[in-house]
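Sharing a structure here in structure tokens format.
Only one protein chain is missing; all other protein chains are in place.
A, B and C label the chains in the order they appear, each numbered from 1.
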Amino acid sequence: MKYGYHEHKDDVLARLRRVEGQVRGLQRMVERDEYCIDILTQVAAASKALQSVAVRLLDEHLRHCVTAAAAPDQEGSQAKVEEATRAIERLLRS
Amino acid sequence: MKYGYHEHKDDVLARLRRVEGQVRGLQRMVERDEYCIDILTQVAAASKALQSVAVRLLDEHLRHCVTAAAAPDQEGSQAKVEEATRAIERLLRS
Amino acid sequence: MKYGYHEHKDDVLARLRRVEGQVRGLQRMVERDEYCIDILTQVAAASKALQSVAVRLLDEHLRHCVTAAAAPDQEGSQAKVEEATRAIERLLRS
Partner (left out) sequence: MKYGYHEHKDDVLARLRRVEGQVRGLQRMVERDEYCIDILTQVAAASKALQSVAVRLLDEHLRHCVTAAAAPDQEGSQAKVEEATRAIERLLRS
């Protein structure tokens, strides 16, 4: 089965690769004993990039929910919203 | 027109009143020169309570989107998802 | 005893009163059945305002820690940093 983000898989993967690069960059900064505040600034940037991947995935997921709800068999679409809300809650706490 | 949270208006209002009480409690703590870290702990609690109001409203809103999408006239439901995603994004940045 | 935020008490109180006003505004929006996304935008604004009170208090607290550490009796200043870090952690999770 294909999920909502399928069409944008390349974009999501590209973003995740960039986050991976940022996290490797952070390791180099620590290895080179760079200044703590500069490292923290980069942690905030990586964290922001990761959250934007989440927002992208959520957007696709919600579109998919809505499209699925419009189909004859909409069983489970309320459960899907419930699930999405829990995911948003976890992100807000992370 | 009635929006998604209409049925749970009383619950949402009760939560908001509780947050208002927490914020007033914070003012009293500051007036009485209470310890900074204790005040910060209460700020975190009020902030958490406010986020949980947001999650509640989002949940109702998304259910409403999905229900609306299942109706014959689903025009604008993708725009509604877009709008919801932006709202989630603002919450994650707040 | 006077804590770090003492000199800026009026500013902190003014900010908290503004947050209280925002939370009361939210209650009015819900009572008038305003649009969910508009309410969420205001929740994000109130949440941001609350976080900025926290940042203000933390700033004063940390200055106080540093000043106290420079004094002859610096006992407990490491414990104070520990405490501040836990407070920051709670804010990041809220």
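Definition applied: a residue touches a chain if its C-beta (ideal position, glycine included) is under 8 Å from a C-beta of that chain, and two chains touch if they have at least 3 such contacts.
Keep in mind it's a predicted model, so treat the numbers as computed, not measured.
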Even though one chain is not shown, chain A touches it at residues 1-6, 9, 12-13, 16-17, 19-20, 23-24, 26-27, 30-31, 33-37, 39-41, 43-48, 50-51, 53-54, 57-58, 60-61, 64, 83-84, 87, 90-91, 93-94
Listed in rising order, the chain C residues that touch the chain left out are 51, 54-55, 58-59, 62-63, 65-67, 69-70, 74, 77-78, 80-82, 84-85, 88-89, 91-92
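Criterion: only the chains that are shown with their structure count from here on.
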Distance in whole angstrom between the CA centres of chain A and chain B is 21
Separation of the C-alpha centres, chain A versus chain C, in whole Å, is 28
Flagged in chain B as touching 2+ other chains are 51, 54, 58, 84, 91
